[in-house]
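Take a look at the structure below.
What you see is the complex with one protein chain gone and the rest in place.
Moving on to chain A:
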Amino acid sequence: MNRRQILASMAALAGNASTAQAAELSGEMPWEPGQAKVPPLPDPGPDRLVFFTLAEAEAVGAMADRIIPADDLSVGGKEAGCVRFIDRELAGPYGRAATQYRLGRFVKGTPEQGIQSPLAPADRYRLGLAALDRHCRAAHGKGYAALPPAEQDKVLSAMEAGTLDLGVVDAKEMFEQILQNVREGFLADPLYGGNKDLVSWRMLGFPGAQYDFRDVIDLKGKKLDFVPVSMIDKTL
């Protein structure tokens, strides 16, 4: 990418405040009333996939349910909306690694030098899920989503340990990517399509989008029974 392309793709980035006020500012605070820059909401309805194929969504849903299983603490990752969350993220700037440095040669380095891979998150899912499907079919005769939970856990553990060979995609890198994104879907504000009914915040006792604790800060060490609040309550 050249500079112009990078800046263009940056401009599409959620939260990268910038547009109206460029050029020379002088003489007053350039303040625009009524112009809060809310994060852009993806528009498709709740259940329409924008990135995943149905098969991919099934596999990711099955993984989300192993990473966040339904139990007495919460519903499972799939029901919490993790697939919808990841689907939307991958369709946007995050999926194409818009913020990452992607210039120059990709050379394998030391662990300290971090991931040196030309794969953006969306590529990692697309290629990785296909490779995982081939692996599961060869080893077990069916795709990941159709495996019994104990087998699904074993596959995930092998990815986590880096002992599974997924060809072009580094299995450990893929595991870390999925783990991070499933957690994000479970734990982020429901604004982004996951954390249905604030299920994870209820589990943790996290108050969510509350901005003033002066009334409770002196209740040190006490259980504070917050009803968590989402940004949706305020922005929509």
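Here is the rule we use: contacts are C-beta pairs under 8 Å (C-beta built on N, C-alpha and C of every residue); 3 or more make two chains touch, one makes a residue touch a chain; residues count from 1.
Please note the rule applied: contacts and distances are computed from a predicted model.
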Looking at what's absent rather than what's present, what does UniProt name the missing chain, "Gluconate 2-dehydrogenase alpha chain", "ABC transporter permease", "1,2-phenylacetyl-CoA epoxidase subunit B" or "Anaerobic sulfite reductase subunit A"? "Gluconate 2-dehydrogenase alpha chain"
Which candidate, A:Ala98, A:Leu129, A:Leu147 or A:Ala171, sits in contact with the chain we can't see? A:Ala98
Identify the residues of chain A touching the omitted chain, counting contacts across the whole complex. 2-4, 6-7, 10, 13-19, 21-33, 35-39, 66-69, 71, 73-74, 94, 98-105, 107, 109-116, 153, 156, 160, 179, 182-184, 187-189, 191-192, 200-201, 203-214, 216-218, 220-224, 231, 234-235
